[in-house]
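What follows is one structure encoded as structure tokens, with my remarks underneath.
This part shows chain A:
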Amino acid sequence: MADKRHKRTFWERWLPHPLMTLTLVLLWMLLLNSFTVGGLVMGLILGVVIPIITSSFWPERPPIRAYGKALSFMLLVAWDVVVANVIVARLILFHPPESLKTRWVTVPLDLKSPEAITVLAGTISMTPGTVSSDLSADGRSLLVHCLDAPDAEEAVMQMKTRYEARLKEIFP
Partner candidate 1 sequence: MEFIVASSVGVLTAAGVYLLLRARTYPVILGLTLLTYAVNFFLFAMGRLSVNLPPVISDEALGYADPLPQALVLTAIVISFGMTAVAVAMALRAYLESDSDHVDLSRSEGSEKADHS
Partner candidate 2 sequence: MNHWIILPILVPAVVAPMIVLAVRHDIVLARVFSVASAVIMLLLGGILMGMAADGQTQMYALGNWPMPFGIVLVLDQLSALMLVLTAVLGLVVVLYAIDGWDRHGRHFHALFQLQLMGINGAFLTGDLFNLFVFFEILLIASYGLMVHGGGPARMRAGVQYVVVNLVGSSVFLVAIGLIYGVTGTLNMADLALRVPEVGASEQALLQTGALLLLLVFGVKAALVPVQFWLPGTYALAPAPVAALFAIMTKVGAYSIIRMYILVFGDGAGEAAGIAADWLLPAALVTLVVGMVGVLASRSLGQMVSFGVIGSMGTLLTAVSLFTPEALSAGLYYLLHSTLAAATLFLIVGLVVDRRPGLGDDLVVAPTFAQAGLIAGGFFLAAIAMVGMPPLAGFLGKLLILDAARDSDAVIWIWSLILVTSLLAIIGFGRGGSTLFWKSAAVKGRLETDGAPESGALSFVAVGLLLASLVFLTVFAGPVTGYLDATAAQLFETRAYISAVLD
Partner candidate 3 sequence: MAFWLELVISLLIVVGGCFVIVGSVGLVKLPDLMSRLHAPTKATTLGVGGALVASMLYFWGIEGKVSIHEVLITAFLFLTAPVTAHFVAKAYLHQHPEKKPELPPTGRPYGWSTYDAPPDGAAGQAANGEEAERKD
């Protein structure tokens, strides 16, 4: 990784993950459940200090670009999760187990950043009848188990178009 080690800028050093800082301050204020200046100060301190402390575990900034798209992606996933659950519930409750077309499929990945791949894998796991089960040894394709997928090609296509394509825009 020697080639990745570059001189960190001031902001990279002292505010390595601004989004995380924001999240933490928000989280702190919500945890306190009441607004005081003291609480905010404390939250700000923690919000700055914790990312600095943990930055060695997360050396690179996550390459998120399109925050709006990220939000819409989340909404899409949330909807899909609910739908997926209804589908899975139906499968579980009303289908004889033998009639399920379970199968493994390989999803070749265009994504490269670990964060993006993880989000994709997570999304796949939380949505219709699919669980991301393994990565290839070089991390470039995903093994997915489908609970009921009559057509493997279509399942792969759906995952790639519905999720990966969007993620590629968020994590360029």
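Candidate entries met the following condition: all candidates are chains of the complex that A comes from, given by their letters.
Annotations
Just so we're on the same page, contacts are C-beta pairs under 8 Å (C-beta built on N, C-alpha and C of every residue); 3 or more make two chains touch, one makes a residue touch a chain; residues count from 1.
Keep in mind it's a predicted model, so treat the numbers as computed, not measured.
For chain A, the touching candidate in this complex is 3, chosen from 1, 2 or 3.
In the complex of the two chains, the chain A residues touching candidate 3 come out as 1, 27, 30-31, 33-34, 81-82, 84-85, 88-89, 92-93, 97-98, 100, 102, 104-106, 108, 121-127, 129, 131-141, 143, 145, 147, 152.
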